[in-house]
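Below is one structure, written out as structure tokens; comments come after it.
What you see is the complex with one protein chain gone and the rest in place.
After this line comes chain A, so read on.
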Amino acid sequence: MVKVNELVDVAHGVQSKRVFWDQEVYEQELERVFGRCWLFLTHESLIPNFGDFVTAYMGEDKVIVVRQKDGEIKAFLNSCTHRGNQVCHADSGNAKAFTCSYHGWSFGADGSLAALPLEQSAYYGKFDKAGAGLREVAKVDSYRGFVFGCFDAAAPSLPDYLGEMGWYLDTWMDGTGGAELVGPPMKSILRCNWKVPAENFIGDGYHVGWTHAAAIKVLGGPLSGLAGNAEIPFDDAGLQVTSRHGHGFGVIWDGLGLIHDDPAYREYAYANLPALTEKMGPWRAKLYTGHWNAGIFPNCSYLYGTNTFKVWNPRGPNEIEVWTWTLVEKAMSPELKAEVVKQAIHSFGTAGTLESDDGENMETCTWSNRGPQTRKGVMNSQMGQINDGEHPELPGIIGKNFIGETSYRGFYRFWAEMMQAENWDAVRANDATWKDALIKGAAEAKAAERAA
């Protein structure tokens, strides 16, 4: 078993570089993180009718996600119960049955084994079909149309897993009548550990002015001041959030749509603002017109306000498959949806102007650790720790600056907890105390500053 306390120092916001490289860390993640957390699968609007399906990954496991006759959604391991062949090779489609290409076993949309060739002559009609259905993913549920699956029957419900994050997500998942994803997803690879982009999206306002200097300079507008860190906004420009189960985000106030080269999205959002304020209250009104860099633990990330939505599918400790959809609100006109899709992909699609800035960094953050001396080092995520704490109105732990690493610290706090916990009951036992190490770290940072 990996000694997780040697890898993450929660109170001091420090992580071993081994978290990006070690095979044994990775194997334990597949079991303890990907085997037990809720993982994003698809959006309900992409599989509206009976038999509609998409294929997806849950960690390294391939699954088929299918709309059932009664409207429910189920997910199954994409592996035949005969000799294990992959049952479905399409990205998406509509199927009343999935027939294995090896010996022809055929599974219904509900995963049950419906028919097998030569059932009478070769099995003498005695084969127990009832016990040979595709293995069903223990839990599948959707939160406001966003579909997640979980292999662990003992996991909390999806709303409980999202926890305080649900309150924030409702800002745009519920505020104006719901959100959906436009697909099919683009797919590409990055030779990096899955946590590098996950931590980047959840908490890295710091890199924007530097990594993306070229793209935001060309963009012009209010963001261009960030290019090359010429003019970094601090203090009241935004904040960061981390929550019980590691989800989090950083928000820059009034940042919605600024990476898009088209004012229509901002006009749409600001026109919604009075009604949204009425419905969701002033804090979420402020969040609604913000730009969020965000993550749902473990490997789902999105930028609300730029509207790219991604899953980092792990393919070994140092490679991922990046799947990218576009996030739109259902109430947008078809023309606005198309424009938002175009703009989101122009910036964060496979050939995106900002996407292309990030890949190199994520790969070398990973591959540098091939060197054993390098790997003995640690990584720092202490920025803004001195300002972390609870907030009278906002749930979770709040960092007071837009540029800081609060949500990084919270991501690794929960990662370490999941990697150590025997089961979900052991995680639940920490529910009342999960903030302690983060608050202790903030207090120590304050004390150190006073002493200095």
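The rule is simple: a contact is a pair of C-beta atoms (placed from the backbone, for glycine too) under 8 Å apart; a residue touches a chain by one contact, two chains touch by 3 or more; residues count from 1.
Operating definition for what follows: contacts and distances are computed from a predicted model.
Asks: Would you kindly match the missing chain to its UniProt protein name, picking from "RNA polymerase sigma factor", "Cytochrome c oxidase subunit 3 family protein", "Molybdenum transport system permease" or "Aromatic-ring-hydroxylating dioxygenase subunit beta"?
Replies: "Aromatic-ring-hydroxylating dioxygenase subunit beta"
Asks: Just one of A:G166, A:G290, A:G349 or A:G384 touches the chain that is missing; which is it?
Replies: Checking each option in A:G166, A:G290, A:G349 or A:G384, the one touching the absent chain turns out to be A:G349.
Asks: Hey, which of A:V33, A:A213 or A:V311 is the one touching the hidden chain?
Replies: From the options A:V33, A:A213 or A:V311, the contact with the absent chain belongs to A:A213.
Asks: Looking beyond the chains shown, say which of A:K187, A:K330 or A:K440 touches the absent one.
Replies: Of these options, the touching residue for the absent chain is A:K187.
Asks: Which residues does chain A use to touch the chain missing from this display?
Replies: These residues of chain A touch the chain that is not shown: 89-95, 182-191, 211, 213-215, 217-218, 227-228, 261, 321, 326, 338, 341-342, 345-346, 349-353, 355-357, 359-360, 363-364.
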